[in-house]
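Presented below is the structure to which this report refers.
For this view, one protein chain was removed and the others were kept in their places.
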């Protein structure tokens, strides 16, 4: 067993403590979070390789907004509100699909190009002064980093790279943009989205909740190595006799190209605020995207991504990684759900943190800063 | 193809536009609509022939009110709140039924005549000063027009005929009161009641949504011929090779007696505010009654009514009409539901109307007038 990194950490203020109960249960708080966090920041929609061809689209719901994300004829990815400009009808009802060159509203046949321009509106020519160019699909911010699609509903948004800060540089050598998806699970979890982030942010619970995970990456071997205004995270060290996180703890795939010796023995866990969890293994990437639905309900999409070169091999099989983490996910969702029951109860008194839980404090400060309108925050803990 | 009537219409103001999204989603707005529209106007309960004999009753729920409508020993139809005057218990739990001369509360056996008078109250004689005559079932307004039963919860209500205005005169020659029901479908629709009225009020959607309907009555052939303070509507012209709205577009029944040559080639569509849709075909009547349950949920009862003389024939079969419209209804409910999803979303911006959608504007003005307390409104568009 190697050195105990977390014990070195002494960054938490003496009175550091989890959030009060109403932050996890009050519909008004969730509504504020939706408006001030999810609808005002770059939120991750998923991976670009889900829409490889022009006309391929996905839809995403965040709060009361439904968004179409589509690849254009010019191969650029764009995002629009999923509403016809005539009487507001939802245009695409499915979570994903493919159209041929245009979207047609199923109600009155108003038709829009993949760039959002209105190209057909039956009988509107008979209406005095009607000008087609004034009624495109309402566009929202859309950009891509390392294969991850982000969208932003804020009309006054800053560019994606400003929000991501040093994260692209930190991840650069992994070339995550090249990866392709080989597995997907979706979960409806009866817990507040913040409990899921908080659960992800510490391994203090691993001995009890994740015996299989803890065997491969002991909960005491790791450290927090990245702290930004809009992300945080760290890594855990893979035990001597293991090589990656799978049921057997052994790699059946080569290492990602270009990674360091250290990287070969680490799993990195980053929270990219507000909704992307990035788990970088020596040979595969796992992502979670979080979608708050109610104060006590969150929809989570978990996906596994691999080097497309490796995926071409006849013996490629992602199930050791997918199966291991599906099991581990479910262990986590269970404790998140009993946490939700607890923090929703009158008897909940926020208690003291261990040093291993400092990232919870950091993430909670992010939430409180956004709720208070402090959009230009700095990390609370030193990097 | 005959003349294009809708194109002649130039009645909409330049800035006419659908209602804002919260009108379709806000529970407080629905509560106001229930109080200022459904519980303050004559609301249609259904057809008189559903309760042909003394003691036959139906119950209806509108907002938080539940009402019994019963035919008395004198054959008159009356309406009462469905509450015992003792401790308020719901007396009739079923949507319809038959009692023998009286209603008995199932809790403590208080018993009421079909005229609502309290005729039995065990042990109340032992209570000092108890006066049976002071505790009848609480009556509400009830009247019948053309076979349609209406009830009115407003203690200061005006007579039904004042609300109906010219509608009885317009429909007189059809003798709708003589018809009898031969079909019924009920639907729970995940859409606001106003979206359902609005969908009924234009055929601009027919080419895309209703290919079968549009084949028989082309969406461009028709006009709006009736505009009142409390109703509106128009007609569509049946194509040359067709004779009524059925799957085949052919009549298997004689025309209604007494109708004009024009009537024989028309289907009339009237919205009798707030909740009755009257669809008069050359050989049958279809009615919809609308019952808002939540901002995004409406219960709709659709019925088909025929000449009882014709119903006696051995070859009488209503299924060509019932089946055609059940299919067409479901096509409409689907677009109403995706409309609801759309107008409930952040991306909804009310857009411009075509000339074919002027009745939506008229109906929306009715709603806004009632919400603003303008009960003596005039139609917004010229008749």
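Order of writing sets the chain letters: A and B. Residues in each chain are counted from 1.
FYI, contacts are C-beta pairs under 8 Å (C-beta built on N, C-alpha and C of every residue); 3 or more make two chains touch, one makes a residue touch a chain.
As the structure is a computational prediction, the values presented were derived from the model and not from experiment.
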Using the touch definition up top, pick the residue from A:205, A:293 or A:377 that touches the left-out chain.
A:205
Touching the left-out chain: which of B:31, B:93, B:260 or B:319?
B:93
Using the touch rule from the top, list residues of chain B that touch the missing partner.
39, 63-67, 80-91, 93, 106-109, 122-124, 126-130, 135, 138, 153
By the contact definition given up top, give the residues of chain A that touch the hidden chain.
7, 14, 18, 21, 204-205, 207-209, 335, 338-339, 341-356
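What we mean here is this: only the chains that are shown with their structure count from here on.
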Round to the nearest whole Å and give the separation of the Cα centres of chain A and chain B.
48
